[in-house]
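Sending over a structure as structure tokens; questions will come in a sec.
One chain of protein is taken out of this complex; the other chains stay put.
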Amino acid sequence: MLTSFIKRGAVAAVALAGLTTAAFAQMELKIMAPAAPGGGWDGTARSMQQALTAAGIAKSVQVTNVTGAGGTIGLAQLIGAKGDGHQLMVNGFVMVGAILLNKSPVNLTQATPIARLTAEALVVVVPTDSPIKSAKDLAERVKADPAKVTWAGGSAGGADHILAALFTEAAGGDAKKINYIPFSGGGEALAAMLGGRVTAGISGYGEFEGQIKAGKLRVVGVSASKRLANAPDAPTLKEGGVNVELLNWRSVVAPPGLSDAQKTELSGAIDKLAKSKEWAEILKARGWDDAYLGSAEFDSFLKAETVRVEKVMKDVGLVK
Amino acid sequence: METLLSLANGFSVALEPSKLLFCLIGVFLGTAVGVLPGIGPALTVALLLPVTFKLDPAGSLIMFAGIYYGGMYGGSTTAILLNAPGESASLATALEGSKMAKAGRGGPALATAAIGSFVAGLIATIGLAFLAPWLVEIAVKFGPWDYFALMIVAFVTVSATFGDSPLRGLTSLFLGMLLGLVGIDKLTGQARLTFGVPELLNGVEVTTLAVGLFAVGEALYVASKRWREPEEIIPIKGSLWMTKQDWKRSWAPWLRGTAFGFPIGALPAGGAEVPTFLSYSTEKKLCKYPEEFGKGAIEGVAGPEAANNASAAGTLVPLLTLGLPTSATAAIMLAGFQQYGLNPGPLLFAEKPDLVWGLIASLFVANVLLVILNLPLIGLWVRLLAIPQPWLYAGILVFATMGTLAVNPSPVELGMLFGFGYLGYLMRRYDYPVAPMVVGLILGPMAEAQLRRALQISLGDPMILLENPISATLLGIAFIALVAPFVMNGLNKFKAAED
Partner (left out) sequence: MSRSFDRPALVVAILLLAAAAIVAFDASRQTITSNYGVGPTAMPYVVCAGLTVLGLAHFIVAFKDGLPKPEEADGKALLWIIGGLVGLVACIALGGGFIIATAIVFACTARGFGRDALIVDIVIGAVLGTIIYVVFLKLLTLSLPAGPLEALLS
């Protein structure tokens, strides 16, 4: 008798709790990954899908892929979906450069910023047997002759390239003369580092972590404002006297022309997502760092990043 | 000895019933999805990654290994039966395999592919277990100049796919290189030959070109001469299984294909395509029945298919020993490792020997399971060819478009697929070989990027290509391969004149 009463009470409580979240749980979202299935943005979109439904924030989430041109084709489609309050798109730092590089007719500032989700610090490394010991050593070489310092990293105009340029400028070298060699995929760049083919390499910390811990690569500096929690021994670039900071972030944006109510609903849902334990579990499993910024802060952050990237790309001569 | 012990330990992990089950699921999914053109093992693993969050690390990695090997098997099936190479690595297989299938020898073609993959997988996995640390030392020594030289060797040997006219073969090759220019330049990030069409910025997909030229082009060509000389597809002629003669002609190509595939696959930028091309042209040179090449020579299936699978195992060498992902699938497997907080590399062997050796042992198991799974299926697959011709080709076209629609359903991409299909039809009509075009698209951009990287490192000095022993040797081989036929020809003429 008593147990059945408790049961009934529990059912009622659950139903009540269900009612309060009902407004959200009815939401049907579409998340576009502006890249082919399997890539980083796709992974973010599918993880969001998983967490949003598991946490009961949205009733259904559909992930679509729009491939091509550093995500700018997807962006163009998003800009075209004016006023659609159920559409989101994953994007990131790389897209800022791709827009400039591809002379994209649409711009990220046209979209409605919703939130920044994750960020990863980059790391500058040299082979262990290199005479370069610190950021200061590398800076001196870059200043003396930028041509003789070969950098290995990811695609042209990407985060790695921008960091190499920022480093060169901060060191007092001529960014126009930078000798940056883009490799396809982290593996090839890493092989070039291990084989001693290049002076220094840049990538996300995670990609080089194994080699750093195995003592094959030496950290010259990480691009974060303070030392990383999982690598307390690695100094920041700033500590080495090179005043550069750069994070490779990922975020979500929505189409332009949303009403205030739509905006609040979307950013509310993503805010819930970012604070859910389901999302925290995914971040941990995937090794992503939480870098949540709500829509207002993300908006001004995005504007600042756009200005910065544009200047660097002009300095390096990637954009005329 | 120590390695053997570790391996035995690994088998004790891999042969646990639950791990066997994961492996079986993996090879089954891999084969099933690998059969679909355009959806390779990389995509399958990526899609399955979230599903495995809750599995234990060993189990899910073993499943991935199964998918990886299974995908490689599946690719050859469509290449042989439908002439639709779903991934660039099974291009060479399609050349002879599809001819064999049409002549009623699909059974032996699939069998030699399956057993060749098994043999190659077995030897390469042994190589992975015993030679990995040593091989990887050499592999990372390869600089951009060495890769460039390797590409040149591959370029020179491509002439094996030219058919009877070097002019038409070269035209096809250069058109492929032309297509390779389209899109964003890898080294400066600026657009070439895109004419303001954003969809072209990513360049021409190899699978789009291959499926268009091969499958769509073939369908159009067969339809165009249906009344004049109706094509007869014979599902089975002679033995469904390999004859004694087939075995005799297959075993050496299997071994040679493995010898190409494993080391080149282990190179960080080696890839799976180059060894298949090298194997194809080598087999053509060495074959006792060179006149059969182009009409369905079993060596042309046995060699490349072995090379393809051996390179898949080769890719795991840098992945496991250094944590270097050198193919799309390997990159996703790396993500799979990382979701359990594991970082492949020198430390992993020391820290988690059970896991690493369990994975290597399960590669052996996956190989055995694949052969058991695939050989009985051959009879079933071959019967596909008994479908009435209108439905068969209608099905092939549905199949060919499916991959493109799933990965990139843009009208521009579909338009390219069918444009290439029509081009393939015209090329067949005027007797231009289509394979060199795909080869040009694959090798052209790779060679260009490596050469430019080499010259960037040397600050523009081309001597860097000859100063390094590996690149100098490879360029020497390429040179000899290029001039030898002319010299031999001249000598023969000289001799003939003397007689």
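We call the chains A and B, going by the order they appear; numbering starts again at 1 in every chain.
The rule we apply is simple: a contact is a pair of C-beta atoms (placed from the backbone, for glycine too) under 8 Å apart; a residue touches a chain by one contact, two chains touch by 3 or more.
For clarity, every value in this text was computed on a predicted model and none was experimentally measured.
Peer 1: Per the definition of touch given earlier, which of B:Leu21, B:Ile138, B:Leu286 or B:Val398 contacts the omitted chain?
Peer 2: Final answer for the missing-chain contact: B:Val398.
Peer 1: Using the touch definition from the top, which of B:Ala103, B:Val156 or B:Leu455 touches the missing chain?
Peer 2: Of all options in B:Ala103, B:Val156 or B:Leu455, contact with the hidden chain holds for B:Leu455.
Peer 1: I'm checking contacts with the chain that's been left out. Which of B:Leu181, B:Ile236, B:Leu347 or B:Leu375 qualifies?
Peer 2: Among B:Leu181, B:Ile236, B:Leu347 or B:Leu375, only B:Leu181 touches the chain that is not shown.
Peer 1: Name, in rising order, the residues on subunit B that touch the hidden chain in the full complex.
Peer 2: Here the touching residues of subunit B are 33, 39, 44, 47, 167-168, 170-171, 174-175, 177-178, 181, 185, 187-188, 190, 192-193, 216, 219-220, 223-229, 388-391, 393-395, 397-398, 401-402, 405-406, 409, 411, 414-415, 418, 421-422, 425, 429-431, 444, 448, 451-456, 458-460.
Peer 1: By the contact definition given up top, give the residues of subunit A that touch the hidden chain.
Peer 2: Counting over the whole complex, subunit A touches the hidden chain at residues 37, 62-64, 147, 176-179, 317-318, 320.
In the analysis below, only the chains that are shown with their structure count from here on.
Peer 1: Which integer distance in Å separates the CA centroid of subunit A from that of subunit B?
Peer 2: Chain centres of subunit A and subunit B, defined by C-alpha means, are spaced 33 Å apart.
Peer 1: Any idea which subunit A residues touch subunit B in the complex?
Peer 2: The touching residues are 36-38, 42-43, 46-47, 50, 65, 67-70, 72-73, 76, 101-104, 147, 150, 155-157, 179, 181-188, 190-192, 194-195, 197-198, 206, 209-211, 213-214, 216, 285-287, 318.
Peer 1: Give the list of subunit B residues in touch with subunit A in this complex.
Peer 2: On the subunit B side, the touching residues are 42-43, 45-47, 49-50, 53, 139-144, 184-191, 198-199, 201-202, 268-269, 318, 322-326, 328, 330-332, 335, 338-341, 343-348, 407-408, 410, 449, 453, 456-457, 459.
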